[in-house]
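Below are the structure tokens for one structure; questions will follow.
Rest of the complex left out; these chains stay put.
Naming follows writing order (A and B), and every chain is counted from residue 1.
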Amino acid sequence: FLFTMLVLNPSATAFLVDRYQQIRAHTELICRHLETEDYVVQPIADVSPPKWHLGHTTWFWETFVLVPHLPGYQIFHEDFSFVFNSYYESVGRRVLRTNRGNLSRPTVADVYRYRAYVDEHMSRFLAEADSNLIPLLDLGLNHEQQHQELLITDIKYILGHNPLFPAIEMPALSDTSPAAGKAVTVQEGVYTIGYQGNGFCFDNELGVHNVYLNETTLAGSLITNAEYMAFIEAGGYQHFRYWLSDGWAWVNVHHVQAPLYWHRVEGDWYVYTFDGLNPVEPDAPVCHVSYYEADAFARWRGQRLPTEFEWETAAVHNESLRWGQRWEWTNSAYLPYPGFTTADGAVGEYNGKFMSGQMVLRGASVATPDGHARPTYRNFFQPDKQWQFTGIRMVMG
Amino acid sequence: FLFTMLVLNPSATAFLVDRYQQIRAHTELICRHLETEDYVVQPIADVSPPKWHLGHTTWFWETFVLVPHLPGYQIFHEDFSFVFNSYYESVGRRVLRTNRGNLSRPTVADVYRYRAYVDEHMSRFLAEADSNLIPLLDLGLNHEQQHQELLITDIKYILGHNPLFPAIEMPALSDTSPAAGKAVTVQEGVYTIGYQGNGFCFDNELGVHNVYLNETTLAGSLITNAEYMAFIEAGGYQHFRYWLSDGWAWVNVHHVQAPLYWHRVEGDWYVYTFDGLNPVEPDAPVCHVSYYEADAFARWRGQRLPTEFEWETAAVHNESLRWGQRWEWTNSAYLPYPGFTTADGAVGEYNGKFMSGQMVLRGASVATPDGHARPTYRNFFQPDKQWQFTGIRMVMG
């Protein structure tokens, strides 16, 4: 249905068991240094408590794999479906998203027990899984990887909004070094967009189609903190003329003055990272900006953001484009490709129903799990969101 | 700047004076049968009091034409700039949009005096206007025409939300007859989008560029009330699966059950029009649906809305496409064309800053003034808006 079919053979099965265990373990690795209390809170609706992510990803395997496909499987706890369900409205009543942070039970220990119970059944199940389930299993693994990135962004939000600004060790996130690359030019012409490989992709990458592009040159480097500070110094947040109408309202209602996690302390800019509160590094790519900010910055520079089609074409046709440090806001709304169809049933709710009011981000970030990035990947968020590892790339001249 | 230049000659000037007077008179014609009280109220933030439209369009001429270009011009009243200013943040402080309905003064009579005063000066001014002002004058005339359509939609909202459901005579709006046409097919290939003529167009139609389209067939007729009722009967408003996530939230928060102005009376559907409250006509094209509703209807039918590029190509290349009864929601977000640039100064705020969170509508409606419609015209509203004369056209198969 959603994916190019794969041929299943013994090595594929073994590979699956292995990948399942690695990915599930990595989820828990991300949480290794959390205190129990850190798993529980939900400071804003966008952020889910870490224990919810741990439970929700587990519930996905239980609900969509074990219950329908493992004969005789007993669910771990009948109320967990209610607690850990998400936006899948076709699988029963949802917990209101904003209420997740009110739930002290199930405890963190209960959730880890739930994970162990499901993992045990999954490992047994995967050893003998039917080849035609591979697309579903692949979806589950990619779903878990998506929540790995959300775990990192949500943990950062929870700790970064605590008045104690606690530092914490977070695997593989030290990379804030500058990544200068060469500018990349796309020639005018017709290009093909969408995933054409035979591995996994999400449904929103399908509907391969042609687009016509004018000649475009993408900057080789992302905008740095120093460049963004120049926008702040120039009064970027004070002048309506740089902003979209909605963006200007957002700036004023929320008194936005800088990227998320930036704090002005006696005239200097500090930023919260997993290392605690430290001075902003001028050469690192700016992070945690909203689309409104990226767009205003571009207008201030007299430049613009690329479209998702320009970005994908540059990334696919030019191996020299360096990307992966920050999700890059594009000037494309998140809309279906021609020929996009919604799959039947719950898994089919996956992406299509969010195709309204969101902007596409391309690339990946330092929080994206290894092996989860693709040049055709379409990430998407509302234009006011800052809590992902988002950055800015300019179209030149 | 925004427009292809025109050569000015005596007949052009006479034509301008004439057009100015006709368009200004038409604005007042729309209000001819209003009671004084109808000019004043603002039931929701989207709807402006009719007297505000009358004043605001006049303020546009005064501020952008007479003050800078007519030597010695004395403004009518110094506070009117404050009261009738709009989204033009570069021209001083705005009246908060939601407060317009609190202002009993200036009175309706004052506003008509203001119009007469400005018209008198404009007529004198136009008789000797410089040819290089024609683009600005054209913009003013088109601005006034846009507000003519808003006057009609806002008057309808004001009267249609009054418990007395008053009927009123409204010029040229009797056309609710069905408009069946032949389906139109666009062949796969590269097409050019944007305004290429030498008359007036808005800045958002410029940035002529190529797009690549797959073969597409647009329905010859708009969706009728009868067809839409089938969606309602089938539980369209009760099943989340037809709806975008934001749309489903909108349905539930606002308890939406039908297009705007529809009322169920003892099992039958009635609709408010300028003729009062009457039974819904099955064969007329459905009107006053939001993008969310148009999109959900399409998904329920297993079809989809056209993109603005498919629509424009069909309308430009096939004269047989019948359009103009309803603004047609497209599946395109309102974004800049490649090469779009924002003009300097206040008039330049015109369109670009709304390019976020809105969907494009194409065509025109029975409320659109004569001579204001073009196949390249890009109208846009947030996806939850119902109060314009909006309808639905399907892509076949």
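Please note the rule applied: a contact is a pair of C-beta atoms (placed from the backbone, for glycine too) under 8 Å apart; a residue touches a chain by one contact, two chains touch by 3 or more.
Bear in mind that the values here come from a model prediction, so they are computed numbers and not experimental data.
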Q.
How many copies of this one chain make up the entire complex, given that 2 are placed?
A. 4
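By definition in this document, only the chains that are shown with their structure count from here on.
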(Q) Can you work out the whole-Å distance between the CA centroids of chain A and chain B? (A) 37
**Q.** For the chain B and chain A complex, residues of the former touching the latter
**A.** 87, 89-90, 190, 209-212, 214, 240-241, 243-248, 291-292, 295, 299, 304, 331-333, 335-336, 338-339, 342, 349, 353-357, 383
